[in-house]
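I have a structure I would like to understand better, so I am pasting it below and will then ask my questions one at a time.
Apart from one protein chain that is not included, each protein chain of the complex appears where it belongs.
To keep things simple, chains are lettered A and B as they appear, and every chain counts its residues starting from 1.
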Amino acid sequence: MNTIVITIISLSVIGSLSGVILFLIAQKFKVFEDPRIDDVEGILPGANCGGCGFPGCRGFADACVKAESLDLMFCPVGGNDGMVKVAEALGRVAATKDPTVAVVRCAGSPDHRRRTNRYDSAMTCEIASGLYSGDTACSFGCLGLGDCTVVCTFDAIHMNPVTLLPEVDDAKCTSCGACVKACPKMIIELRKKNKKDRKIYVSCINMDKGASAKKACSVACIGCKACLKACEYDAITIENFLAYIDPVKCKLCRKCVEVCPTDSIQEINFPPRKKADVEVAVTETQANKTIMEGF
Amino acid sequence: MSPNNLLTVSHSPHVFGSESVQKIMYRVLLAMVPAFAVSLIFFGVGALIVTGVAVVSCLVFEYLIARFLLKVKPTLWDGSAAVTGVLLAFNVPSNLPVWMIVVGSLVAIGIAKMSFGGLGKNPFNPALAGRIFLLVSFPVQMTSWPKAVESRFAYLDATTGATPLGIMKEGLKNGQPMVDLLKDIPDYGQMFLGNMSGSLGEISALALLLGGLYLLIKKVITWHIPVSILSTVVLFTGLMWLINPDKFADPLFHLLAGGVILGAIFMATDMVTSPMTPVGQIIFGVGIGLITCLIRLFGAYPEGVSFAILIMNAFVPLIDKYVKPKRFGEVVKHG
Partner (left out) sequence: MRTFPKGGVHPPGLKIASGSAISLLSLPEIACIHLSQHLGAPAQPVVAKGDAVKVGQLIAEVSGFVSANIHSPVSGIIQKIEPAPDASGYAKPAIFIEVSGDEWLESIDRTPVLAKPNGITGDEIIAKVKEMGIVGLGGATFPSHVKISVPKGKKADILIINGVECEPYLTSDHRLMLEKGEEILTGIQLLMRALGVERAVIGIERNKPDAIRHLAGLAAGYPGITVCALKVKYPQGGEKQLIKAITGREVPSLGLPIEVGAVVHNVGTAFAVYEAVLKNKPLFERVVTVTGKNLAHTANFQVRIGTPVIQLIDAVGGLPGNAAKVINGGPMMGKALPMLGVPVTKGTSGILIMSDQESARKQSMNCIRCSRCSSACPMGLEPYLLMSLGEAKRWEDMESEHTLDCMECGSCSYTCPSHRPLLDYIRIGKSNVNRIIRARK
């Protein structure tokens, strides 16, 4: 009986003493943190993807609280809605951005792009690109070793085992930009997100002269300027034998796709065209245009 | 040209040495053959059953965990699981029931090795982790040692006796004089050959040293760890013996009795759980030697090698962080 009492008393004394000491130390070493950082962090998606350019969501929250204005702050995962909430919490105005999505600008599947050698070292794109131009004749194209898939926090980009090219899942992609940074060939671009995930883009970044580009890959952009002439909206530029479609100026009319001799311009998520029926194609384009303008 | 007539392109170097993990592990297994042979001679059937069960269950657990839990391709034939199995068997008495060995193997492979990510990732020696788990869970079975030779044809029903270390510890505690105690233990020649009670692989210093020599020649291990452990044990116990020969046994006894040679040659030298640099390895070895002596001379357990190794395993990352190889061109500056 005595033992029990002594035990209880001594343990209670030790416990409360420790508690007091802990409390005093906690007070002494307390770090003041703006409570708004916690609020903002609560609003953020918590993926810690680094797409905002800050180390993790808390880093971004901290930066948002400290920043003079939110003009340069943007969380691609939370998007405009998220930023509006952040701005409300801080009593400021959020900068809005058009939503974007990652696009892989290479279509050189093995059918189109001849393999010229066999790569046998550590299987990452970064290491392969540090060694040489790649295992195909095109020194610009995708290496197919999937560094972009490894860095994606959102499971939104996967290697297609047939084409050996990465494919972006538009629904999952938050355009955090991790894959863009990971790709040593700089193939991936964040482009404006359109209605129904429609996309028109040049799926090639080969800057060689047309002849050698074509020799390396049958779907390479050869810089022939056919699309430049076809485009009514001045959205296409050609530099270093390579066409680029400005996603903001592009009205998704698909005329460039029709004229491209090497099929290097992709149209994605469009309704199928009626064969050889130019009239219809044009009306459809008009319809699309109206939709877009109304948008 | 091979596949599809394409040239292969890779980073240099383009040639490789003939060493492989398998070769290293199989060499370790080969080096343990003499010790195993000696335990067959002295413990007979029991040694065979215990070793067989330990190896098979380690292999099975490794396969099952890799295949179904980690979902990676099992690397059964790299030999590391077999080495763990043999070492676990070497560290238990030869009359341990099968189910306990299986539990020990599960702890060794499942908890100490695979849960950290498999070969090369484990901070603690798996066989020792398994052994210590058994020792603290089943202290009676783990410390009832079959007598050598007598229990050659017995397994669970073996007649048991104390190990020399146990006799020494118990005797000194009860205040028996050293002279009487030395009469109770086998003479040093017999101990060197392995004719004494103990874990099944630790008994014969001769066989273990043979295996160690083979590993040294084949460059599987370097001298740093074994030599630093053994010399620390000799120096420390020798010092205590010189101070008070009635209270402390002589250094030769401490070398031959118990698992210090097994530990120094086969357990502490486990590459995965020992430091990378020679200097680090010496620090590691001295630490093991000291802790072993402290436990043996002043602790409650008669034997402390496995605890010593596990404790020092925990210091390996620290040692590797602060003991770095000397770089080329680091200090020297000529005019």
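Heads up, the rule we're going with is that contacts are C-beta pairs under 8 Å (C-beta built on N, C-alpha and C of every residue); 3 or more make two chains touch, one makes a residue touch a chain.
Being a predicted model, the structure only gives us computed values, none of them experimental.
Touch, as defined at the top, links the missing chain to these shown chains in the whole complex: A, B.
The residue from B:M32, B:I101, B:L119 or B:L297 that touches the chain not shown here is B:L119. Along chain A, the points of touch with the absent chain fall at residues 116-117, 120-122, 126-127, 130-135, 139, 208, 212.
The set of chain B residues touching the chain not shown comprises 1-2, 7-17, 19-21, 23-24, 75, 78, 80, 117-121, 271-274, 276-277, 324-330, 332-335.
Keep in mind that, in the parts below, only the chains that are shown with their structure count from here on.
Mean C-alpha positions place chain A and chain B at a centre distance of 52 Å. Looking at the complex, you find that chain A touches chain B at residues 115-122, 127, 131-132, 135.
Chain B contributes residues 3-4, 6-11 to its touches with chain A in the complex.
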